[in-house]
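Please read through the structure below; I'll follow up with questions.
A single protein chain has been omitted; all remaining protein chains appear in their positions.
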Amino acid sequence: MYARPASENLQLDANGRLRHFLTIEGLGRQTLVDILNAAESFAGVSARTVKKVPVLRGKVICNLFFETSTRTRTTFELAAKRLSADVVNFNIGTSATSKGETLLDTLRNLEAMHVDLFVVRHADSGAAHFIAQHVSPGVGVVNAGDGRHAHPTQAMLDMFTIRRHKGDFAPLRIAIVGDILHSRVARSQIHALNTLGVSELRVIGPRTLIPTAARTLGVHVFHDLEEGIRGVDVIIMLRLQRERMQGALLPSEHEYFQLWGLTPKRLAAARPDVIVMHPGPINRGVEMDSAVADGPHSVILEQVSYGIAVRMAVMSMCLQAPSLEEQPA
Amino acid sequence: MYARPASENLQLDANGRLRHFLTIEGLGRQTLVDILNAAESFAGVSARTVKKVPVLRGKVICNLFFETSTRTRTTFELAAKRLSADVVNFNIGTSATSKGETLLDTLRNLEAMHVDLFVVRHADSGAAHFIAQHVSPGVGVVNAGDGRHAHPTQAMLDMFTIRRHKGDFAPLRIAIVGDILHSRVARSQIHALNTLGVSELRVIGPRTLIPTAARTLGVHVFHDLEEGIRGVDVIIMLRLQRERMQGALLPSEHEYFQLWGLTPKRLAAARPDVIVMHPGPINRGVEMDSAVADGPHSVILEQVSYGIAVRMAVMSMCLQAPSLEEQPA
Partner (left out) sequence: MYARPASENLQLDANGRLRHFLTIEGLGRQTLVDILNAAESFAGVSARTVKKVPVLRGKVICNLFFETSTRTRTTFELAAKRLSADVVNFNIGTSATSKGETLLDTLRNLEAMHVDLFVVRHADSGAAHFIAQHVSPGVGVVNAGDGRHAHPTQAMLDMFTIRRHKGDFAPLRIAIVGDILHSRVARSQIHALNTLGVSELRVIGPRTLIPTAARTLGVHVFHDLEEGIRGVDVIIMLRLQRERMQGALLPSEHEYFQLWGLTPKRLAAARPDVIVMHPGPINRGVEMDSAVADGPHSVILEQVSYGIAVRMAVMSMCLQAPSLEEQPA
């Protein structure tokens, strides 16, 4: 019952339309641009007096979180409510799986309750794919972060933020700074930026935290922050997972900041109109100085705002909802 | 203030209409058929583009759960939202009762917040009745499982599933398998099947798990699985509470499955068009083989789906809402 034929591309239907949103890998440039354009139309909704559209009225969206993330769950919940969907939060820690039910039984049961779309967060890489392989036709799956693998809605809100500020991707030089090795965010960003075709993509970090295969991904590797950000249009700082500090991979937070922390002084090496991004939450004084986080180059809070619009776009596309323009008033 | 005259039948008003839904006992055949018919009309809502009806718009439904059950709570929450009601989840473990407030004070306070209907889950038999005895006129109570006593919405979704597959109840032979003694589900099912008038009702299980009074309930008792299911139209498997294993009542899971587990081979003793039901979550390899759970006779996931429609029916009837047919479009 559970085995279904693997599709060439699980994420797209026969007409190339989005069914699930699991990873940036394997999606073409046009699909990413479609998402950005849909997000653009939804971004305007937030400026309305009534910040709601009936796009997903009567649809049921289930936040299926195997890993707690109040913040990410809240952005999906708000995006879903803004689309007029009904939302149920299903925290797997407290659910039937603790009664010995398998994940697939839990999934089948939620499906039988007429859930239309699952937003999945899981500590294991591949969890969202596994679920997408097993849901019924017509049910969508959005990956809200799986292990070290992918966090595609985060990557797309980053792309949206860059496009809002810089317009065209083609001429841009972009640097990603920090723990590339363990970051699902970085992995998704690199795929998105390559697909959208930037001029130059750099990754900057300590040797222990840059995957050895990085160069095969078409990126330039730097081990010196100021050298790496010289002349770039966009700097994307990654969040440092403090638990890495305990291992041998990283020195202390203080030492990390000395080498890799972004300060106003260092920022001067980038282009004068550089924008600074971070997926949040920031470790102030570790990844960057507060003067940068709250300074004129920071677009960190815009990223959060755009995250709502991008998630509205992805969820409505996976459910093949009519676009905002086609909706009755 | 708390004492009110006990009514002859707490569940019905003077005109015989449903006020609370606490137990199948004491309800007549017509009331059960009314519930099934209302559920039938709501089942169609799930096939609509917009899976929502305005039947309970502006009503407040409170999930008052003294016992955690994410799954049952979710089905009630989805049913309520599909009726356009507002839902508040009130988990008693974290509420004012921990500040020393009595249950009745908590109830009075929620009532004062204009809650229209309470969905009550409690580890003690009789809890939902107690609450129904003390709510104000016009406020409804639905029992979502109380101790070993009753789980009437589960029983009605089982009846709905049987009617969908078999049509008329009169000619049916039905077997309930497992721990009858401790099961509120079985108790409610037996009352419902007797009231709806099936041809023959059998219970099957180890001597330690069949109540001695079973025969007075109008059922035939079997202690051999294959003998018990011979020629039946419907097999209802009960969930085995693993904690029973620790006591003297039951052998190991492995031994249980050897004696009472449903396998494709054993299933051949039943009628060729037999349907297999289970309230979930299944213990695979204990109550039944996966080949049965996921096989062609299983209607287990349909039960879950129909659970939404049945709960919509019961909640709207308790609130004397106009039926779906009487609603404006």
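Going by the order they are written in, the chains are A and B; count residues from 1 in each one.
The definition used in the following text is that a residue touches a chain if its C-beta (ideal position, glycine included) is under 8 Å from a C-beta of that chain, and two chains touch if they have at least 3 such contacts.
All values derive from a computational prediction rather than experimental measurement.
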Checked against the full complex, the residue among B:G58, B:G218 or B:G231 that touches the missing chain is B:G58
Logged for subunit A, residues touching the omitted partner chain are 46, 48-52, 68, 70-71, 74-75, 77-78, 81-82, 242, 280-284, 294, 301-305, 307-308
Hidden partner sits against subunit B at residues 1-2, 57-60, 86, 88, 90-91, 94-96, 99-102, 105-106, 108-114
